[in-house]
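Dropping the structure in here first, questions after.
The complex appears here without one of its protein chains, the remainder shown in place.
Lettered A, B and C in written order, each chain numbered from 1.
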Amino acid sequence: MIDKTAASAEAAVADIFEGASIMIGGFGLAGMPSRLIDALIARGAGGLTIINNNAGNGETGLAALIKAGRVRKIICSFPRQTDSHHFDARYRAGEIELELAPQGNLAARIQAAGAGLGAIFTPTGNGTLLAEGKETREIAGRQYVLEYPIRADFALIKAHKGDRWGNLTYRKSARNFGPIMAMAATCTIAEVSEIVPLGALDPEIVVTPGIFVQRIVAVGGVQRDDA
Amino acid sequence: MIDKTAASAEAAVADIFEGASIMIGGFGLAGMPSRLIDALIARGAGGLTIINNNAGNGETGLAALIKAGRVRKIICSFPRQTDSHHFDARYRAGEIELELAPQGNLAARIQAAGAGLGAIFTPTGNGTLLAEGKETREIAGRQYVLEYPIRADFALIKAHKGDRWGNLTYRKSARNFGPIMAMAATCTIAEVSEIVPLGALDPEIVVTPGIFVQRIVAVGGVQRDDA
Amino acid sequence: MSRLSREDMARRVAQDIPEGAYVNLGIGLPTLVANYLPRDREILLQSENGLLGMGPAPPKGQEDGDLINAGKQPVTLLTGGCYFHQADSFAMMRGGHIDICVLGAFQVSTRGDLANWHTGEPDAIPAVGGAMDLAIGAKQTFVMMELLTKQGASKLVETCTFPLTGLACVSRIYTDVAVFALGAGGARVVEIAGGLSFEALADMARVPLIDARASLRETGA
Partner (left out) sequence: MSRLSREDMARRVAQDIPEGAYVNLGIGLPTLVANYLPRDREILLQSENGLLGMGPAPPKGQEDGDLINAGKQPVTLLTGGCYFHQADSFAMMRGGHIDICVLGAFQVSTRGDLANWHTGEPDAIPAVGGAMDLAIGAKQTFVMMELLTKQGASKLVETCTFPLTGLACVSRIYTDVAVFALGAGGARVVEIAGGLSFEALADMARVPLIDARASLRETGA
């Protein structure tokens, strides 16, 4: 029987290693897998490369991971926010490397990784600082910038409901990066509100098919199927 | 009020012009928008470039369009089938140009068009006849082939339910090319079983957001919303 | 001479957004436009974090942390709206599906180059978000800004000195004193607010301007 359910968030992240690259879902706090990040902090692995849209908000989640000094590099589109003080401090101290990517390039590069592309010519960033040193090409009268896929060893994402095969649904705008990060990591770990029995998710509404998910942890309840 | 509902299939295709490029959804007959194709045949525009996975099955739909002599060129992955006799005859007579693409390249090129990419390096076809004359590049130790987006003037797709804003759901494996073709055409026309009132589709289960759909035609009933 | 308030500027932009348009409003000043969209028009707001059909802020106490806008403020979803992931959201922008985006700016050049993401100060922490994608992806990019900085410098320039967001991407600028249409031919003045003369405006802007008020009125553009 395929059962991707992990006993706990701690068990789910137990093999995340020093120096790993980790995608973390969420746009700000919406869709951020806080329980998994707490477990990752407790686990202690450092020197991490984090891929997220932001660079942490306030004191929890990614901000706490940065505060704990575990992040060596961050790839994101929008680090500077009113409440990104932990990132700001580490960055100004030269303790975190920043790779800034336009949000659409970030999304497209993650999607390209999941889909097995080698590189993409993207329309965004041409003629700007963020394309400096990158290959450009005119195609059908328009300039494009060559960008490479972003893969990761792990993806930590937050979904709404899931089942033991790893099928996932999301909730409102917390969906954001979850579906594409799930496809781009070697090991995707999903934190869900509830694990439901196999078959409880309508096959038409599954957003992330289980093939893209290796482990699933419920922060709410787990309903076992009778099978 | 936004109302993308067309009065009939005939009205929906009335501006499809001679020489247009048209994406047609479907894998075999599943997801093929037969009513729209019938209306297109009645409309009479010829010299068409068709993008579909196949090249028609039996006597209906795309096969009937080919039989009627309206197709100048077809871009597809799998033309030769046991019941593709109308295509076979026109092709052997030199009356239809064929651009054969691996199915994954076809899907990725359509998706790239919808997403605004200039080109993609794809892993499929390297070293084969279908990559002859195409640019290749080694990236991270693997060979990729440069492929360009496929756009179209129109997309004719079949969905399950839709609303007046053009939001769509699909049914089972009839989903296939619909969502990506809807994103890659200047004018997307969806044939649906039923048009439901705005709000009847759960925002979590909409597969194609209405922004990608310009017209919608019900082959079953239309429920008007009270608004 | 009377300059338009921020609310008046938002009202003016809103007038130019037609029924059925798919619109993305940038963070800050452009967000105000939502308040002035004519109620008799159905206009769909897209939010880069994965919403189409974004509605106003919820009543106090009904906020949902999973339903926020690009500025991370709580919002609602209109009947008929829907959710999608980031790649689809940016496909909407980059694939040319968004009709209009409205952005703020530090500087805009007369040919439509935009600078709105980075002050260029050496100690600034850069952040770009979706600005570059919106600027080059929407069918039309509108900028909404005061014409002058607090120091009195024109933000409409011949060449941007701040780091660029996108090249030749802005088609219109709505300012507190005038509306400009931009393009390869330079900056054309579409309308002037209050009693300001063309000459006085040109003196403020300090870039070559073309008076297109008569011709644009005639063509209805």
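Simple rule for what comes next: a contact is a pair of C-beta atoms (placed from the backbone, for glycine too) under 8 Å apart; a residue touches a chain by one contact, two chains touch by 3 or more.
Because the structure is a prediction, the values reported are computed rather than measured.
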Chains on display which the left-out chain touches in the complete complex: A, B
Touch criterion as defined above, residue of B:Pro149, B:Gly178 or B:Pro209 at the omitted chain: B:Gly178
Candidates A:Gly114, A:Gly127 or A:Gly178 - the one touching the absent chain: A:Gly114
Options B:Ala6, B:Leu29, B:Leu117 or B:Val206, residue touching the unrepresented chain: B:Leu29
Footprint left on subunit A by the chain that the document does not show: 1-2, 113-117, 163, 165, 167, 183-184, 198-199, 201, 203-204, 206, 209-212, 227
Contact set of subunit B toward the excluded chain (per top definition): 27-31, 53, 57, 77-81, 88, 91-92, 98, 100-108, 110-111, 122-130, 143, 170-180, 207
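Basically, only the chains that are shown with their structure count from here on.
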Chain-contact steps, minimal, separating subunit C from subunit A: 1
Furthest chain, CA centroid comparison against subunit C: B
Between subunit C and subunit A, distance of the C-alpha-averaged centres to the nearest whole Å: 30
Subunit A-subunit B separation of Cα centroids, rounded to whole Å: 32
Multi-chain contact sites of subunit C, meaning residues that touch two or more partners: 77, 83-84, 87, 90, 93-94, 137
Subunit A: positions in contact with at least two other chains: 108, 122-123, 170-172
